[in-house]
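Notes to accompany the following structure.
Only one protein chain is missing from this complex, and each of the others stays in its spot.
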Amino acid sequence: MITHHKRIGVFYLLSSLLFFLLGGAEAMVMRAQLSLPNLKLLTPETYNQVFTMHGTTMIFLVVMPVLTGLGVYLIPLMIGADDTAFPRLCAIAFWLQVGGGLLLYFSFAIGNAPNAGWFSYAPLTENAYSPGPGIDFWAFSILLIGAAIVASSINLIVTIATSRTSGMTIRRLPLFVWMHLINSVMILFALPVLVATLVMLLGDRLLHARFFDAAQGGSPLLWQHYFWIFGHPEVYIMILPGFGMISEIIPVFSRQPIFGYRSMAASTVAIGFLSYGVWVHHMFAVALGRTLLSVFAAASMLIAVPTGVKIFNWTATMLGGSIRFTTSMLFAVAFLLEFTIGGLSGMAFAAVPVDWQMTDTYFVVAHIHYVLFGGTIFSIFAGIYYWYPKITGRLLDESIGHWHFWLVVVGFNMTFFVQHFLGLLGMPRRVYTYPDVPWWGALNLISTVGAGILTFGILMFCANIVISLRFGAVAGTDPWNAWTLEWADGNTSVPVRSARPLWDLKHPEAPDWAHEQ
Amino acid sequence: MIWPRAKLGMAMLLLSEGVFFFMLLLAFVYFRDESLKTATATLRLQTTSIYTACLLGSAFTLWRGWRKVTIVLGLVFALGQGSEYVRLLRSGVTMAQGLFGTTFFTLTGIHELHLLLGLALLAALPRNQAAAMFWYFVVAVWMAVFAVVYLWTFL
Partner (left out) sequence: MPLGALSPHSPQTLVIAALFANILILSAVIFLIVAGLVAYAALRYRARPGDAEPAQTFGSKAVEIAWTVIPIVIVTGIFIVTVRAMALVDAPLQPAFAPDLVVTGHQWWWDARYPNGAIAVSEIHIPAGRRLLVEVDSTDVIHDFWVPQLARKMDAIPGRHGYIWLQADKPGTYQGVCSEFCGAQHAHMHFLVIAQAEPEYSVWLRRQAAPAARLPIPVFERKCAECHANSLKGPDLTHIAGRDTLGANLSKNTRANLALWIEKPQSVKPGNRMPDQQLTGAEVRDLTGYLESLE
């Protein structure tokens, strides 16, 4: 069995790319159906399956695996280890995740995909309202994928804890590793909540339990609480590794160390803790009483602070630097702006009465895509352009890269910015069609056209990956003149006395460890 | 504290499993008011206390290194729980019975599965410390379940 971290890492990247294309196709199908009012390209049942599969795929089969894959590939290199702590577990986790994906898509193939949204509110997902196996497929798939995610998190934590090369103290870890460490601990505490919730749902559906069935004395509200106790940390789990990548990329292309290494790490720990105390903000539209809502509003606004200051740290890193706009850096800078927009629209939701208008509308669809696509996916693009030469020995083509970048930026913003307005104008989410209300048709059409442009950009990305594999410029071990151990050539032994061991090696006249931090 | 990898990995797993059981316990507590009547009518504190004592004893024997005795005590508990289940099911208390059945069987059933897995690990890996940690966890979870489901119902 193949267990080496570099191979498993590449496997994760390839499987995520495949599912990204599937999830993207699902998105295009949705956008086509929504391009004009009252279209009948899809039946409501098909649309509902497609949007459920889109969300489930992107979260569980794209974002989480690709971030895991990058972690598995890079963390051992960054800490000077030979492999992860549990190589066989590493491999098993990958195949479990693939198995979950195959199970989920099998349900699609037999026309019985889940159709209740990626957060599957009960009692809609009880047997009475969702007969048929779709929801069962969904639950079992996510159980498999969830187990895989927990397994790989355990692996990463133990790897970071026990396999660091000498001199690599916790305070000298690359921020990429810090973010993954905190992320992995968050996963340990968040995923089991999802597992419990799914077990309870399957109990209801298969064994006639009554957890969530209001008609039988159960509590639909319990589902909402339990799901979001997982669901909120989950969204931070989906962005933290992205923060880690940006924290490596911006410094190297600005030729400056990250501004405020310590507070970057500390603020991330704060986010880790705080993220378990905000979940009710997904439920502000439920009658829970102003006191409870106010507490969670305060926590939700508070968590914006450690998240937001990172934007300042990254920007400050650029100031006083010498910035090279490679495609990787372009995506990293775009990330700053897109994630800021996403974070600000999130702040609007923390203001409860605004949430009372905007939740469950296209305003929230805009928000989630700004943080998950403009945030996470852009950081992944930046990361791929940055580490592709490490993985393949060749550079991705910069001209294609620039096409990819501009098509994606234009397409992405065109698709999702107008959705803020659609939400304000009253369009709810998860609707397979909509009536001919003023402006809804025009804005939806713009959004669909944007999605088409975005699709082109992504196809350029795929083309770049394939073409550069064969024809890309040969990269050498350290194409970006970077500073962390993954760029070491493997022959010279690099002493670790700071967070930038290669900088110290290249600049013996001004090493980091001589600087009082 | 420098732990060997397997033990650290197991500790991480147990942290996660702990959260999992906590959520199931919480669900039991959430529905406790509606379940109380059935609970008081059907649960048997004395019998279960005896089995619980055996399980607690098995943690002691494991700590002393007497693996075979541990497994025997664990099996006693498992069979005891099994007979409790049979008795409950025969008297109509199933998963579908109502909120008590739902929460009780989910919580204790999942625990039972972990217990059986723990016994298998102890038997298959006689000197493995991580397997021992798992067993301690299984006992600890049962003590929490016993306290919430049995003691809190009757005391």
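Lettered A and B in written order, each chain numbered from 1.
Keep in mind that, in the parts below, contacts are C-beta pairs under 8 Å (C-beta built on N, C-alpha and C of every residue); 3 or more make two chains touch, one makes a residue touch a chain.
The structure displayed is predicted, hence computed values, not measured ones.
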| item | value |
| --- | --- |
| Partner chains on view for the chain not depicted | A |
| Sole residue of A:T57, A:T361, A:T415 or A:T484 that reaches the chain not shown, by the stated touch rule | A:T361 |
| Residue of A:N127, A:S263, A:T392 or A:T477 touching the missing chain in the full complex | A:S263 |
| Per the touch definition above, residue among A:P123, A:G450 or A:P501 touching the missing chain | A:P123 |
| Residue numbers in subunit A that touch the chain omitted from display | 43-45, 48, 116-117, 121, 123-124, 128-130, 214-215, 219-221, 254-257, 259-263, 283, 285-290, 293-294, 297-298, 301-302, 304-305, 308-309, 311-313, 315-316, 318-325, 333, 336-337, 340-341, 344-345, 347-348, 350-354, 356-361, 423-435, 437-439, 507, 510, 512, 515, 517 |
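We take it that only the chains that are shown with their structure count from here on.
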| item | value |
| --- | --- |
| Averaged-CA centre spacing for the pair subunit B and subunit A, given as whole angstrom | 36 |
| Subunit B - residues contacting subunit A, complex | 2-3, 5, 8-9, 12-13, 15-20, 23-24, 27, 30-31, 34, 94-96, 98-99, 101-103, 105-106, 110 |
| Subunit A residues touching subunit B - in the complex, by the definition given at the top | 85-86, 89, 150, 153-155, 157-158, 161-162, 188-189, 191-193, 195-197, 199-200, 203, 207-211, 216-219, 222, 226, 229 |
